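A single protein chain has been omitted; all remaining protein chains appear in their positions.
Think of it as A and B in the order they're written, each chain with its own count starting at 1.
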Amino acid sequence: MLRLIIRRMLVAIPMLLVCSVLVFVLVANAGDPLEALRGRPNSQQAIAQRTATLHLNKPIFERYWLWFSKMLHGDFGIDNKGLRIGPQLWRAMGTTLQIVLLSTILAVCLGIAVGVISAVRQYSFFDYSATFVSFLFYAMPVFWFAVLLKVFGAIEFNNWLENPGIGTVGFLLIGLLGAGFTSMLFGFKRTVSKRRRLIAGIAGFAGTVLVCLLVDRFLADRTYFRWIGTVNTTDPRFAHQGFWPRLGDHLGHLLLPVTTLAVISYAGYSRFTRASMLETLSADYVRTARAKGVSERAVIFKHAFRTALIPIVTVVALDFGAIFGGAIITETVFSIQGMGKLFREALQKDIDPNKAMAYLIVTAINVVVFNLIADIIYAKLDPRIRHE
Amino acid sequence: MRTTKRGKLAVIAVGLALVAAACSDSKDTKTTAPPAKGGTITYAAEQEFYTYNNGTSDGNAFANALVLNPVQPSTFYFDDKAALVMSTDLLDSAELTSTSPETVVYKIKADAVWSDGVAVDCKDFQLAWISSNGTLTQQGSDGTPVTDPDSGTSVLLFNTASTTGYENIKSVECADGGKTVTATYDKNFSDWNALFSGLIPAHVVEAKSGVADIAKAYADKNMADLAKAAEFWNTGFTADKGIDPTVMVSAGPFMITSFTPGESVVLEKNPKWWGTPALADSIVFRLIDDATQQPIALQNKEVQVITPQPNPDLLAQLEGVSGAEVKVDGGYTYEHMDFNFASPLTKQLPVRQAFALCLPRQEIVDKLIIPVNPSAVVVNNHFYFPFQSEYVDNAGDYAKVDIAKAKSTLEADGWALGSDGIYAKGGTRLSMKIARKDPNPRRASEVQLTAASCKEAGIEIIDQPNEDIFSNILPTGQYEIALFAWVGSPLQSSQKAIFTTGGSSNFGQYTNTKLDPYLDQLTTELDPAKLAAAADAADKLVWADVATIPIFQFPDLTATDGTVTGVIYNPTQAGITWNAQLWSLK
Partner (left out) sequence: MSADSELLLEVEHLTVDFPTDDGVVHATRDISYTLSRGDVLGVVGESGSGKSVSSLAVMGLLPPTARVSGSAKFCGQELLGSHGAVKSLRGNKLAMIFQDPMTALNPVYTVGVQLREALRVHNREMPKREITERSIDALELVGIPNPKSRLESFPHEFSGGMRQRAMIAMAMINDPDILIADEPTTALDVTVQAQILETLERVQDRTGAAIILITHDLGVIAGIAQRVLVMYGGAVVESGSVDDIFYRTSMPYTAGLLGSMPGIHAHGSRLRPIPGSPPSLIRMPPGCSFGPRCPMVTDACRVDAPGKFSLLGSETHASACIRRDEVLAMDDARTMFAATYDTEVVRD
């Protein structure tokens, strides 16, 4: 295993070198970093200064060398605004990591759970609903979904928080949800009779309504502040408060972007898990396990799911690397200054050569690393690879 | 309503409700709310604040100006009519005591201090002058000045954005313990009252760079010390290091108290502020770089003031926000068509005249700008805008589209209508390319409307979109007409670079020897009346030459959620926060 990692890293180094040269040349020819300055009156002084700081009057290979020798020391240089890129890059990575990690965890957990149930109960009502929802999420434009979330998940919900309570309709809806949930939970096994499912449903309804009543009683005459944010990851008014209020505020801001990202990934993961599970569920070794008398639960989780997990985890690792390079739309819509923002700043308006290079190199390293991680996980999970 | 509906169901859970009552009163799990009233007003910034020194060429950004308006002291500020008004907070007086040589005496208020307790004084004025007068150049390792090979411009020691004005000043002298400043010019500068704005604290630069006295170092030509001071001036104020309260000091009603990169800047009342206190306790800038998301943040009460670039969708969005107060005005940035005098076609006056006569400026405004700014008008002056008192409509014949006159103008010049409906002379068809930035749907529409109108006049117009027109098209001269916008300025001294012979922003190489003296006068005239007269004379000449044709002002939008007062649009580069100290919650 260690040899595999070392070998792959050794291969990656010349690849990244070639990549950096290529990208440097591309970036150098992608546009004029001085375009905006040229379009501004009385800017010749600023043009001269920026030309000097970006070494624009030096030949490209000298520029590359200047960039490269700095980069080796971890210095990504300064951007068009005269700011050091390093801190911006680490900050952007941290921010993106937060939302990508949270959304991936959410999407993987939900996607795998729903995918497994869908596969185990193929062609059931649950399966059809899950399929419908996945395709809906797939087809939905991200920004549109994000705006929808903002309107209902933030504005409306915050309005409700300011004057909370559960109306009769709320009682009924939540009760029905509870009923559905319990009847599904207790009726998971195919053998459970309709009557018992019904009883479970009624009990669930009653239980949920009771809980609702408690909550409603609790909420009466209270008012909460507008918790869910639609932009940024923090509210500056919390900056000087304690750890818990700050964490709460932070989560209130992460909720919507994480949901947005998770929903997109969820759709993919649930479909992928379903397909993978269907394949393993019909595998001969699953039949063998059943023939051995292994319980259905163990058959599904120990035999079918364990094997189905191999491709899923691999795809998740690769996906993670890819989204990490920038959930550009999500970050833009929620004004989150992560890798996507860095990318846009570097390339969208005036090209910012050092920033673009920093972004592209980090993204390239990222892809290499996550490919390696995917390979390692694959080898860890699949003994057939391990021994080759 | 909730209580009665709940009552119907309550019977089921009387017992449980009693238990709940016991629990719910014992502990309050409510999250600690931030102070709701008492004065935080949040503004949605489209770009991030990134440096306290907006005078560097790296700085010089609107985003920084918005934050710094109520933080840094300025001698004069632009009001909402773009007039320069003396800051009575900072100065007792600012007097032009002599016009030959131009001499300005500033009397700084005795109690004016930076937030670290150090007095605002002459040293700060001297630093502004030293850093931007352009006399200190970077020395290469061999001791020769570093220059930009393309423009021949020297690379300065202090990385200043512009030397305009300061380069005219011969000396900045101190008196009265630093509270009186005398600036003496060796060449008159008309916009003297725009100088010494956004002052940088000299004592901070000195302390951080280890230079005892920058003015003395300048006087002594102590290049080592000056280099140290310049190093800090250039890079020491950037926000990438976070907020250092000992660096980003304030001499305004607000001071910067917190900065979260990528998120927000918080201004709070400056305890050392000697002037009229601000109405709000705190002004917060939250970074919302996607303008279309700003109305949603407004609706979610995350921000109270937004100024996104307007478009019809955004206005419709804002209409849905209850209580929102929306206003659209024309600003200083204006769209125009610029002729290339190096082109064989557009160097001919009749061709330019014919084009000006078929350019459907009113139609462009009606179709593309009125939907966003109902009060938008065609701009008919190159030097003043409709909201200014000096504005005069000098367009004359070109005020309206006149196809017949366009044709007769061409025919009088020997052009003949070809079989393809396009005029030609000496085998040359009257076909002109309009260079414009791409992608830009609005400009594409402008060119389309122009092409349709001018086709009737027998002029063929070809759209020439390019991503980087200032780098790729304008320097090559391979175009007839350039369509772009000038980020305008109320300073008449800034006009020279655009219109004068060989001006750095005179891309079309327009030249008129009768015009140049007027442009010179615009930079040196100290009498406002004479300045306006010179600008008017210059404008008439530019119209007569049909050198460039202004079309419309870019619309600027100001919207609040209706809970704040005192937010007033300002068309200049000061931006909406020019009067932040007067913002207040209703």
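Quick note on the criterion: a contact is a pair of C-beta atoms (placed from the backbone, for glycine too) under 8 Å apart; a residue touches a chain by one contact, two chains touch by 3 or more.
As the structure is a prediction and not an experimental result, all values here were calculated from the model.
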{"item": "Omitted chain's touching partners, listed by label", "value": "A"}
{"item": "Residue in contact with the excluded chain [from A:Leu161, A:Ala283, A:Ile365 or A:Ala379]", "value": "A:Ala283"}
{"item": "Absent-chain contact - pick from A:Leu2, A:Leu72, A:Ala139 or A:Ala291", "value": "A:Ala291"}
{"item": "Residue among A:Arg7, A:Arg196 or A:Arg306 that touches the chain left out of view", "value": "A:Arg306"}
{"item": "Residues of subunit A in contact with the chain not shown", "value": "190-191, 283-285, 287-295, 298, 302-303, 306-307, 310, 381-384, 387"}
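Throughout what follows, only the chains that are shown with their structure count from here on.
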{"item": "Between subunit B and subunit A, distance of the C-alpha-averaged centres to the nearest whole Å", "value": "38"}
{"item": "Touching residues on subunit B, where the partner in the complex is subunit A", "value": "1-3, 5-6, 8-10, 12-13, 16-17, 20-21, 23-24, 30-36, 40, 44, 48, 50-51, 56-61, 134, 138, 146-151, 153-156, 159-164, 234-235, 238-240, 258, 260-266, 284, 286-290, 293, 296-297, 299-302, 467-472, 474, 484, 486-487, 489, 494, 497-498, 504-505"}
{"item": "Subunit B contact footprint on subunit A (complex, rising order)", "value": "31-32, 34-36, 38-53, 57, 80-84, 87-88, 91-92, 95, 147, 150-151, 154-155, 158, 165-168, 171, 209-210, 213-214, 216-218, 220, 222, 224-241, 245, 248, 332-337, 341"}
